[in-house]
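One structure follows; several queries about it will come next.
Certain chains of the assembly are absent from this excerpt, and the rest are unmoved.
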Amino acid sequence: MAPKTFYAVIAGVGAGTGRSVALKFAKKYPVALLARKPESYQSIVAEIEKAGGTAIGISTDVTDQKSVEAAFVQLKKEEPFAKSGLAAAVYNASGALGHRTPFLETTIETFDLALAVNPRGLYFFAQSALPLLLASVPDSPIPPTLVVTGATASNRGSARFSAFAAGKFAVRGLTQSLSREFHPQGVHVAHVIIDAVIDIPRTKAYAVNNGAPDGKLSPDAIADEYWHLHNQHRSGFTQELDLRPYVEKF
Amino acid sequence: MAPKTFYAVIAGVGAGTGRSVALKFAKKYPVALLARKPESYQSIVAEIEKAGGTAIGISTDVTDQKSVEAAFVQLKKEEPFAKSGLAAAVYNASGALGHRTPFLETTIETFDLALAVNPRGLYFFAQSALPLLLASVPDSPIPPTLVVTGATASNRGSARFSAFAAGKFAVRGLTQSLSREFHPQGVHVAHVIIDAVIDIPRTKAYAVNNGAPDGKLSPDAIADEYWHLHNQHRSGFTQELDLRPYVEKF
């Protein structure tokens, strides 16, 4: 019998976007949170459970194929995920890699990590998630969805952002290709260009946009967008949108 | 005393996007519907009023500066618009102009009409709407919003679409400029690329996307997007998004 219940999986969960997205999707779905370190997801799992939701955290290194595959294998064994269909997958892993580093000082380790966390990590995640999303198409009331987090560097290669630009451009190209291949099969694949500093604990001290109120992008606003994209009818899919504070220069 | 109530104005109202957008915004706001001919808005006004909403139709030629200005003058005299602030303005005027016409057969009348309905019409509409939207910034609970309808031709100049491409590219450039100027002042200006045939009475017979179900873009889906854009917090404005059916080639 086809699954009647659905869940969401979010890769790249921490103090910012990932947490807000997890809390948002947890209002409707059990959520699986993938992060490298338990301390990145433990408090969010607790927060969700306290609010009456269901969440599981799985220590996952998105740069490691086996680790990503193992996470999805675990979901097939754990209830309520095992008996449910995958409704939404969010790839939010990123990392500020090589920012403001001159190219000739950018090491191959940094460059490789930018590729590993960005296109390769998305490759691993999508290889596991897309078959599950496809399998949910017949029964899901709304189109199963893969949302991918982009950045300013997704379509602008700035000076001294060589590694990050390579990684983010690659993610954009890969996501476009996935949209064109999987939209006709009923799976919605969307790319969101986050053109902003996100308002998270780590950026509290950053003087952004002259300290204007709401001058950093609220992670809750990002989560609202991802949730909105997930709820789009197949008659009207958005492939890409940008998101930035009202005061952001662009 | 500052206005506590708000309204919306929609230019380019007919059987498709304009009607759906009007119905959507009328659930929260009194709406003013601008269209060239009364038959384009009369039934929509009736539909809104029957559902308990408030609507006014104003015969307006967006290609005529005086006509657009007169529409806004009328709103300043009619209640509940006169005492309310403008919360949302939608520029949806377009028209399939010169489609599939070889350039050398495209008359200056067609070319001029494409410019008149697109960048010039938006210029007139925005000249009247933006001061009102700016005036609503202090009191509006969500950022006052101008949403502009684009098309496939907004960023792709196809062969034998010269007039339409000129008009739609111009609208995109103008809207980008308005976003960059008015976002920091608190008014959200967004551009939506409608990359699809819209599912309206006029296109019923069109064989689109091999007749796939939901293969045309539902005008209600467009209205949902416009409403969503209007509700974005100033911490995260979208400047541009695309929208197309899952089966649409792009």
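All chains are identified by letter, namely A and B, in their written order; residue positions are counted from 1 within each chain.
Throughout what follows, a contact is a pair of C-beta atoms (placed from the backbone, for glycine too) under 8 Å apart; a residue touches a chain by one contact, two chains touch by 3 or more.
All figures in this text were calculated on a predicted structure; none of them were measured in a lab.
Participant: All chains share one sequence here; work out the copy total for the full complex from the 2 shown.
Facilitator: 4
Just so we're on the same page, only the chains that are shown with their structure count from here on.
Participant: State, to the nearest whole Å, the distance from the C-alpha centre of subunit A to the C-alpha centre of subunit B.
Facilitator: Spacing between the chain centres: roughly 32 Å.
Participant: Which residues of subunit A touch subunit B in their complex?
Facilitator: Those residues of subunit A that touch subunit B are 143, 180, 183-184, 186, 188, 196, 199, 214, 216-218, 221-222, 224-225, 228, 232-248, 250.
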